[in-house]
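Every protein chain except one is present and positioned as in the full complex.
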Amino acid sequence: MNSKELIARRIAKEFVSGNVVNLGAGVPQLVANYLAKDVFVWLHAENGIVGMGKASPDLPPDRYRTDAGEMPVSIIPGGAVIDSATSFGIIRGGHLDATVLGTMQVDAEGSIANWMVPGGKFAGPGGAMDLVSGAKRVIVATEHCSKDGKPKIVEKCTFPLTGYGVVDSIFSELAFIKITKDGLVLMETAPGVTAAEVIAKTGAPLAVGSDLREMEI
Amino acid sequence: MNSKELIARRIAKEFVSGNVVNLGAGVPQLVANYLAKDVFVWLHAENGIVGMGKASPDLPPDRYRTDAGEMPVSIIPGGAVIDSATSFGIIRGGHLDATVLGTMQVDAEGSIANWMVPGGKFAGPGGAMDLVSGAKRVIVATEHCSKDGKPKIVEKCTFPLTGYGVVDSIFSELAFIKITKDGLVLMETAPGVTAAEVIAKTGAPLAVGSDLREMEI
Amino acid sequence: MANIMDVKSAVSLIKDGAVVLSGGFYGNGTPAAIVTEMIAQKKKDLTVANNDGNTVEKGVGRLVAAGLVKKFICTWCGRLPLAPELAEKGEMELEINPQGTFVERIRAAGFGLGGVLTPSGLNTMIEEKWGERITLNGKDWLYHTPLHGDVAIVEADRADAAGNLVFHLTQRAFSVAMCTAADLVIVEVTKPIEPVGSIDPEHIHVPGMFVDVLVPMNGVMNYE
Partner (left out) sequence: MANIMDVKSAVSLIKDGAVVLSGGFYGNGTPAAIVTEMIAQKKKDLTVANNDGNTVEKGVGRLVAAGLVKKFICTWCGRLPLAPELAEKGEMELEINPQGTFVERIRAAGFGLGGVLTPSGLNTMIEEKWGERITLNGKDWLYHTPLHGDVAIVEADRADAAGNLVFHLTQRAFSVAMCTAADLVIVEVTKPIEPVGSIDPEHIHVPGMFVDVLVPMNGVMNYE
């Protein structure tokens, strides 16, 4: 199992039936593939669908039946189409049980920086700032380190913030880390990974949870 | 022609096709009866209809097909049903070309007091404060004096205000009076009524307009 | 998926002291069976927010008449003189909002906004008693806080088992905003509950994700 699949599979276990969830681009979107069969989750798309399902080969292509990344989707039975004010009302109003987002950095205070690299191309946060400030639970899905091996989990974000003190949990290919008011707490390690390894690869103090467990995938 | 009909007939001439208008209870509602046949006006009801028409004897009674005074209406072809947020968005957002309201007092500064008599029963303004602050034009339809002969058009309202400096025009059975930043200006007198009589029955200084005319009904 | 419950079980979820947002304009759109059951179960010390309360015989005016309301928030209560009477005697708190402010306060709570900035009610008793004047963007506004409910009770015409709602004509009114703005949303549904997916996703007035409990009336119109 590759890192992405591991992360997505683990996060999929966080949800229970009835949850309303927004999945960001990349690894977060994979989470939808691993939800248990008996778990019914409302998938929310910023562009105006509550109740997204997989694209159906039986439906003709339709530029208006996509997720917020312009990928084709279907609307599940019971799903609804909404306008942007309602879509972001759902986000800002605390009606999302969770948002799952990738990131460039996340820190020990729960701040997240996932929209801009300093000196990089400027684009804007889209809906990300609403998602992190509004969702009941902000879940970060990320590889533990960047491609050049630097920790993405740091003491204090150096990139421009998407939100300050908003992240609840981080899931990487190595660990599940909870963010508490006292800092980072290691809750689970991936199979074959030691707490020492996670601590070594984390750029901020990481307490080992009293109930540290191996991740079930 | 009685006073009420005269007032309603005169006000009906103020509208042109495409206007969106909210008519308050009482005399204002009569205005709908006197619109010219070729004038198409969107009638707006606070409880959620844009495009009200007269109640139809062919339709079964329906407690959800009424105006904001709970009187049966119809929805004209092209009419729409809206929720309260949109209904008051239309009001507050300046999308009403006019609101026509009855009043207890209206003053030379354009303030209106039509929701509460001091010491009287307390009920609340309903949508009246939104109407007077939001409509492009606030038209007052009123008998010139109260039943005990006191002027309803005064220098300064003594009753609790519905809105401060919001009224554009006053139509009574005696006159059409415009409210300007310099005070009240007499624009029209009803047939058989003299400017002197209107001035005598008005409780605030009333300038005679340079183009004073007889009201056409 | 919404929980489908009988009215007794649904109302048993409402706690004494709850802030209750109730749909209805003159009681039309107020869920009559739910109100009747709230009286039967003697829900106490309620804060009730409703446009007008209507009368002591129809609408949430019945809750006021039953002595169950600690605070009543409305835009107008001309048909419920009992409300200002109780307020004057100090037996119930009465708060008045302009109607547009009322619905925006509820929407603001539902949609995570910090409150309402409106011109309505400036220089009136509303400002003196319940508003706060703020100058922003070169203009004066009345600021009002969001109005959140512990419970919303509304009436709908149609619902599917996923909780998607369709209202009938002016039954819609405040209920769309109210369904977004309460922790527990209970809907009295006139017509039989339909299978999930029966309602065109483009015709849904309130998405099912906002709705917690459906109380099916199965066509028994329960108007007072």
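Here the chain labels run A, B and C in written order, and each chain numbers its own residues starting at 1.
As a convention for this text, a residue touches a chain if its C-beta (ideal position, glycine included) is under 8 Å from a C-beta of that chain, and two chains touch if they have at least 3 such contacts.
What you are looking at is a predicted structure, and each value in this text was computed from that prediction instead of being measured.
**Student:** Thinking of the whole complex, not just what is shown, which of C:A65, C:L169 or C:V213 touches the missing chain?
**Tutor:** Residue touching the absent chain, from the options given: C:L169.
**Student:** Who touches the missing chain here, A:T99, A:T162, A:T189 or A:T202?
**Tutor:** In the full complex, the listed residue that touches the missing chain is A:T162.
**Student:** Among C:N97, C:T118 or C:T180, which residue is in touch with the absent chain?
**Tutor:** For the chain that is not drawn, the touching residue is C:T118.
**Student:** I'm checking contacts with the chain that's been left out. Which of B:M1, B:A36, B:L59 or B:A80 qualifies?
**Tutor:** B:A80
**Student:** In the whole complex, what residues of chain C lie against the chain that is missing from view?
**Tutor:** Residues of chain C in touch with the missing chain: 104, 108, 112-119, 134, 136-137, 139, 141, 143, 145-146, 166-169, 202-203.
**Student:** Pick out the residues on chain B that sit against the missing chain.
**Tutor:** 17-18, 20, 40, 42, 44, 49-51, 75-82, 85-86, 88-95, 134
**Student:** Residue-wise, where is chain A in contact with the chain that is not depicted?
**Tutor:** 45-49, 62-66, 68, 70, 75, 81-85, 87-89, 91-92, 111, 116, 121-130, 133-134, 160-164
FYI, only the chains that are shown with their structure count from here on.
**Student:** Name the most central chain, where centre means the mean of Cα atoms.
**Tutor:** So the chain nearest the centre of the shown protein is C.
**Student:** Name the chain whose C-alpha centroid is farthest from the C-alpha centroid of chain C.
**Tutor:** A
**Student:** Going by the contact definition above, tell me which chain pair has the most C-beta pairs touching.
**Tutor:** Counting C-beta pairs in contact for each chain pair, the top pair is B-C.
**Student:** Quick check on chain A: which residues sit in contact with 2+ other chains?
**Tutor:** none
**Student:** Would you pick out the residues of chain C that each touch at least 2 other chains?
**Tutor:** Within chain C, the residues that touch at least two other chains are 107.
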